[in-house]
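Each chain you see keeps its place in the complex, though not every chain is here.
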Amino acid sequence: MLPHAADDISRDGKSLILAYDHGLEHGPVDFEPNPDTADPERIFELATHEAVTSLAVQKGLAEAYYPDYEDEVNLLLKLNGTSNLWMGEPNSAVNCTAEYAAGLGADAVGFTIYGGSNHEIEMAEEFREAQEGAREHDMAVVMWSYPRGQGLRNDGSPDVISYGARLGLELGADVVKVKYPGSAEAMGDAVEMAGPADVVMSGGTMRDDKAFLRNVSNAIDAGATGIAVGRNVFQRDEPERILDALEAVIFQEADPAEALAIAESDD
Amino acid sequence: MLPHAADDISRDGKSLILAYDHGLEHGPVDFEPNPDTADPERIFELATHEAVTSLAVQKGLAEAYYPDYEDEVNLLLKLNGTSNLWMGEPNSAVNCTAEYAAGLGADAVGFTIYGGSNHEIEMAEEFREAQEGAREHDMAVVMWSYPRGQGLRNDGSPDVISYGARLGLELGADVVKVKYPGSAEAMGDAVEMAGPADVVMSGGTMRDDKAFLRNVSNAIDAGATGIAVGRNVFQRDEPERILDALEAVIFQEADPAEALAIAESDD
Amino acid sequence: MLPHAADDISRDGKSLILAYDHGLEHGPVDFEPNPDTADPERIFELATHEAVTSLAVQKGLAEAYYPDYEDEVNLLLKLNGTSNLWMGEPNSAVNCTAEYAAGLGADAVGFTIYGGSNHEIEMAEEFREAQEGAREHDMAVVMWSYPRGQGLRNDGSPDVISYGARLGLELGADVVKVKYPGSAEAMGDAVEMAGPADVVMSGGTMRDDKAFLRNVSNAIDAGATGIAVGRNVFQRDEPERILDALEAVIFQEADPAEALAIAESDD
């Protein structure tokens, strides 16, 4: 964790990472609720929304679209990832080197670690290489810290999530992405464990506006610096509208009801 | 996926890849229907047919023959591949580096990934190295995206094929080769998932002229940019004749009947 | 083992390594007895106590805090480590290269080897790389020598601990950290086996002041050069007080009762 390393992918210390690696991780099924979003162009356009502080994609999408968006979008290149055709213990292929990401103009790199997996050690060593490579090129390091594996019964418990947040700090991430642990209090614990590293909650599967924004609001109140969100934006009929609301919650500390009112009035 | 990266192995945005890696992948048995085609020279000659936009071979054949054909044939060097003596989970040895392929004059590299195999992650990481090496040498990247493995029941389903097409885009391929998923509509889905990456259907096992050309025609109508074909050309008695017909279907958008008529008249 | 290599992390040939890699190795649970110590800043402050000759942390903490403490604290960068989410045979991920540690200003590197684990050989080879890298950058090498694994019934026996001490010497460590083997005599054996390499006892789980200091005093009497201690400092209500006492025991060869008296009078 380097102080200020994440400044390029945040604003006033807050961040909204628009995550769009679902085509690799989950496949076409994630685009069914809103078929237009299978088109990466639609998402790069969304990423120009002023609420969005960075866009997380795999190498192939960055190669194809980022040259046209580099003035308006901050690129968070996700370095590893695996299809869900994979049946083995949780693991993730390194699809892009830090060096290549830097060549694509990335402001930050993203890396998943499945703590507790039989592949944890190998993933941590790959993370080391990514992290040290990112430092050479002045890119921020965002860890997707998702404890998961055959020996781990309850990977969504507050204790495990707090542990995951700490792993990010210890191993050298500037930002740690963790699941929302179910309450503001538990989120506060995770934030405390991450120390000076930023903590962002992951958006997760789609929920209704209020429930979703309530969690985000709780997370911000608990000290999280923002969210990394994909499906809860692009699977909605009006992705821009939820971005408006998220902007209010994250950057203006509006409560969910206010935020939705602001989003309505923007229409 | 880099815009225009595949221009050197296509014409007017369309492509016909003559694939000839069967000596490695399947062995001599594939040459039995037309024994002359065991001789690589016969295939390099075929590749000078104006319908063919590139020829896909392994390193050894490129070393032996390409110096005599480099003015007339675009070389797509297949970097990995494995004999069918191999009994393990689907996997593929990296038989050639991108650097060596560039030294042989390749315009593009080809790489197989078996999504869902127990070796998927290792193959994806080998692909990364090949892809980044290809970028250094300005060679296009063609992915043979063939989900296959012990955990995958139905590797020919439209959903799996669409997922395979998307993998190509996400991981940085310029062209993705997928199986024909059984209908124009399903092919359209795969094409949509690949976004700006080109999709070519694989020729597969030999079928009669009309059935074969009908599939190709459907694929083109659905947005595929062409075909990668081996057995459906070289296992026929008159390989040039089917190339004539494919040329009509792919580049002139003739329907199969017209295309066969054109092929006849060329005789 | 290089003569004088450990001079930078010792004083008058004695050393007190404040170890703080528990956030990675054990997780948040270790901070519960004294919640303030979850904050690394609290520990870096502690490390400025004159008793402390070096602070052992993982890369992420060094990146975040060491620039503010480099004048007052000697950095011992722990190069490997693994979360206790890991369920496999004892093993440890290499989270930092020696080169990167040198760039962070480290005076020494730390490395765990689990002799007897199914991963012993791989860990020894990773140690080689770390050790030779440390030599290039004039950093001392501290081995956490913890025999442990499926085939090892009694990993706390004096024989095993002596063997562990010898491994440190043979493989090129300057300082070997071993468990306290239960008696001054057994500690003396371990010290003898380590030859010219320094031996420090590990602090282990928290015990009451007298029992803890008695062990430390015995170890010093037996020739150990000091201690590497974490929980027995930061899990107490008054970490500074036990550091005062440790200083008396280690550097002034006070007996435990005297040392506690000195610590009281410092209040």
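Order as written gives the chain letters A, B and C; numbering starts at 1 within each chain.
The definition used in the following text is that a residue touches a chain if its C-beta (ideal position, glycine included) is under 8 Å from a C-beta of that chain, and two chains touch if they have at least 3 such contacts.
Here the structure is a predicted model, which is why all the values come from computation and not from measurement.
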{"item": "Copy number across the full structure, from 3 displayed chains", "value": "5"}
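Going forward, only the chains that are shown with their structure count from here on.
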{"item": "CA centroid of chain A to CA centroid of chain B, Å", "value": "36"}
{"item": "Separation of mean Cα positions, chain C and chain B [Å, integer]", "value": "58"}
{"item": "Numbers and ranges of chain B residues touching at least 2 other chains", "value": "none"}
{"item": "Residues of chain A defined as touching chain B within the complex", "value": "21, 23-24, 27-29, 38-41, 58-61, 63-64, 81-83, 85-88, 91-97, 100"}
{"item": "List of chain B residues in touch with chain A within their complex", "value": "1-3, 115-116, 118, 120-122, 124-125, 127-128, 131-132, 135, 147, 149-152, 159-160, 162-163, 166-173, 189, 192-193, 195-197"}
